[in-house]
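Got a structure for you, questions after.
Only a single protein chain was left out; the remaining protein chains are all shown in position.
First chain written, first letter: the chains are A, B and C, and each begins at residue 1.
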């Protein structure tokens, strides 16, 4: 532990603190915030001891007041002396209360009754108060932009190759749906967080000495903190609740990384369909003044690469020997960083695509270029509708026929649509096909139900988000 | 692709096929099984085309019959020729049907309509038919053994150190609860698997040409296969459903690895509380005939180490560019292996701890040694109940008092309980404490509500499992 | 273990065996090959026992002959009976020899003397005989193609944006250098593999009973197998040698994945600078006959995603408790798969870019399109050389000046080069700059020493490869 008072943000190693920080999360996820939450659990314990008739209400209130005054600084100073973080906290609280109250501080608790409960609380609060609202804001921005582009045609790309037309709104609605579902998953995982008050090995030893129904004591205590109790604990709560929460976050991070990857490639010079806004004072490159780089999309993908593999740590932390070993302790102290980095990315992506003040997109969408790109491949794009319509009209080998004509068209450089239009053998099928031939003649029309789907998806998620609890 | 007909299990590279294989999963997860599932989707498509009035019912039946005859071998032979796996399948089906039926084979489908739907089906079937039943069997075995040891005292260990008493049944009930919850998680994830029939870029282009309501066509088709439709697809279904399934499996794997780690350490020579059964013909070591090694527990932990990091691949596969790139294709072909290895471990652990035929534990539990280990630390174990009872009785500094006596007891080698029993300053507190002093005198009693909890948990999960759907 | 004799490649779960297999690696890395290698170690042990005077030479020869006849099938059958793989091997050898020879089979050896030594041997042989030659072939193909395009101009891209000119040969020489260095790294790691013959806990217990210098016995024995001895072993060799080997492979895999990623994106419809060859019978898509997909590049990146995270397993396997636990055993059985998948990718990439038979590239390079892409950005690309030349000529604020002109040029749509050419304030600098202004007027020239570097790198690696041992 290195603790000086003349610290600046540049005397640090971790970029999460000086570069990718989210100030709004400090009350929950900083070390100071952590100590505050642990103090709140100690206070709640005192109140519950009084409720259970073990100490006077006045004693409980005295302890509770003391708990509100604790700072991380003094707890760390005490830990340095006695080398135990939670006993240090208890000592610091005890110093602030009367002799009468002293015995009731931390009474019946084991360290991890405090630690695991405080973590569940602060993760829950951080998610409910900051991260989920940020995610919902991002989702709403995506919905709005998708609606603006319900009919903006764009070429669909598979394998990086032009495939068939979509709309830019439809492209986004795929992310609206994926991100929406992840928001629900995160919300469920947050609601699954639980605390514990079951003692050093999970059998409620100390509580059994002083109350008749230890499980009721536990659930009442946790209830005042807004948490449920873990069905069975050892010294620690079952690790799966936190594992599920982190999975929900990491898999949501993956959705954002995919969106960033897509937007980043759509900003390629040759494609040029979208771009990040670029301010006048901004420098694109230290030596190539003309550059416009997708730095926010790149940043997000980079932070995803950094934090996604932390799931391996989290899976490894599922294993704790017997009634627990401590090998999950230091590693778990890094869980807040993952939440901060994720939220930083959510906010940065929001800001990159949407101007909240002016309620309009900040993402630059070049719909003229989208159309141009689409049209550059339009001739060959007629192949699929033609093949389906021919088969539908009874052609016995439509796919193979079309495949060969495409090859010929490529080889000869002549238009696919011209070749097939003039093929006398197709005449009888064309007659059957009738009006639907327009999709072959003008494949830009061939967007299926893209627009309708975009609208359906937008409505669905607006409804779900407005009911989210 | 290497395909010879004179193959033995020893001409292989992957242990999943010759060493950790589960024969019961072959119909779902082998390559042959995969081709069968893809054929079933092609058949269902033909039937739906007929239902939608696009082809005759007789045509659909003809195709359907052909689909049932397809073998992996002929599909691979065709793929070798044309280098496309799904078009190869379509060609092979087409060869088997009349000219009248040919145009309707695969009509309106894109490859991944078939692939993603077939994967959802076979993963679902494998999980519902084999893996979940195996898990439930294991969970039931754990419940039964936990009940046999509701009152078998054992020392609780934290940091590898003797802490406070638990019961062996309670120890197991922690796993009953954790595994139970994972079973529900897996079941939910399986139910979340979805198929798709939305064409090459997700906008239902081909279907739009031939039916008026493509989404209805899709949901009817998938309904006949027992699946729902993905809300929005690109060429592929949203990757999160499979990601969640694999997370549920990998996190369940972690629970089993933790149990194996615990049992493995309880088998240490010095601890000797449990052991794997050892048959008479078995060889413990090639040169140390006396060895009894926890090889099944070790094996499980080793396979967990092998397969857990595959989650990284799965998270990376959430990213697919634009309407999809193919960089998730080869990697996804390895998903079945993860399921097989997990199921192998579930079965092996089941067999190691429970004899299904004789309906009794196969895990050797040495309750005499458990008691002996517990008793070896009993003197100092009185410290916690004494501290709590003293504090409860009004001692102003009970924890510090007890801490110092323990230090003294260790230093002097004299009994902690003797020192505290004879300390005159404690007299007045002892009077207040009264009968509860028995926990100090005989800490074996200090198991809290371990037995009751074991029974509650057992009942809870028996009830849940019997309702599982 | 599932062992039937009527096995086909489609009754398997792992794609490494039916789809991404490398037949040439079977003798080393299949289970049959593994048993053969273990038998060779047993044979070498017998020979060394005779060399040390412990048994007759005839006995050693008898054992050695027996070892050559062992098949995996019979070893597995015996293992099924006695549940120990190496004792099973010893039993099977013993059955084949006279009573006189029986005692000397496996004498003084512990299982992992055989296992770890056999693994070191077969990994070494597989790498030296197959993988390294394959890598060298790939490296030579890259060198050749780089030389063909020493002067083929291409736009350099940073952040997906056009930056400054390079040549396609230079682009490849970056990979020649990276892959070359990885080949050396792999070669070093292979040479670092070691065996052991130090008994069950590493102190040469059994050997100490029968020879005076057990370390000499060990190094002579291993010497006959082409291996050195590990400095200190426990039951197992130190894990770092294999860890380093796998790191060298995985990091080489990363280089190939990067090259594939690049080539894949260069094949995008809008960029169209390279493409995989496409045969006439090949089907691009099951419904979009016009598609030309970069499937080999995608395949490689996908297999990299699958196998790279196995490094996590390998790092976890560095930890083995005390003189070893078995939790690295099952996981290590999967190491061969990683080597096979890597080699499959090396071969596939080689074949995709180079036609060995006709000794010419198979990768289609569209140098016309490369030039076209470069020229599309040429106007703004003049910015950097201008800025540097202006600064060089004494302009006090060249970067800022150029940055502002670029902004103006973008806003107004007028040519950057025209604006700067007509700016009277630059006149005096232009006079100083003189002839070098050609880089501003025609930035295609601005390729620095790209061509020279390409040639230097090519020569360097040809030389190194030809000396590789």
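Keep in mind that, in the parts below, contacts are C-beta pairs under 8 Å (C-beta built on N, C-alpha and C of every residue); 3 or more make two chains touch, one makes a residue touch a chain.
These figures come from a predicted structure and were not determined experimentally.
**Q** Touch as defined at the start, partner being the missing chain; which of A:90, A:210, A:374 or A:433 qualifies?
**A** Of these options, the touching residue for the absent chain is A:90.
**Q** Check the options C:144, C:178, C:292 or C:417 and report the residue that touches the missing chain.
**A** Touching the chain that is not displayed is residue C:178.
**Q** Among B:298, B:317 or B:343, exactly one should touch the missing chain; which is it?
**A** Final answer for the missing-chain contact: B:298.
**Q** Name, in rising order, the residues on subunit A that touch the hidden chain in the full complex.
**A** Residues of subunit A in touch with the missing chain: 1-5, 7-21, 23, 25-26, 29-32, 35, 71-73, 76, 81-84, 86-87, 90, 106, 109-111, 199-200, 206, 264, 279, 281-288, 293, 295, 298-299, 301-303, 305-306, 308-313, 316-317, 325-331, 333-334, 336-337, 340.
**Q** Name every residue on subunit C in touch with the hidden partner chain.
**A** Where subunit C meets the chain not shown: residues 54, 87, 90, 99, 102-104, 106-108, 156-160, 163-167, 170-171, 173-174, 176-178, 181-182, 185, 199-210, 214-215, 231-235, 238-240, 243-244, 247, 250-251, 254-255, 257-258, 261-262, 265, 308-309, 311-312, 315-316, 318-326, 384-385, 388-389, 391-392, 394-399, 436, 439, 446-450, 453, 457, 460.
**Q** What is the set of subunit B residues that contact the non-displayed chain in the whole complex?
**A** 155, 157-164, 264-265, 267-271, 280, 283, 285-295, 298, 312, 316, 373, 376-377, 380-381, 383-384, 387-388, 399, 402-403, 406-407, 410, 416
Just so we're on the same page, only the chains that are shown with their structure count from here on.
**Q** Taking the mean of the CA coordinates per chain, how far is subunit A from subunit C in Å?
**A** 34
**Q** When you check subunit C against every other chain, which residues touch at least two of them?
**A** 264, 283, 285-288, 293, 295, 298, 312, 316, in rising order.
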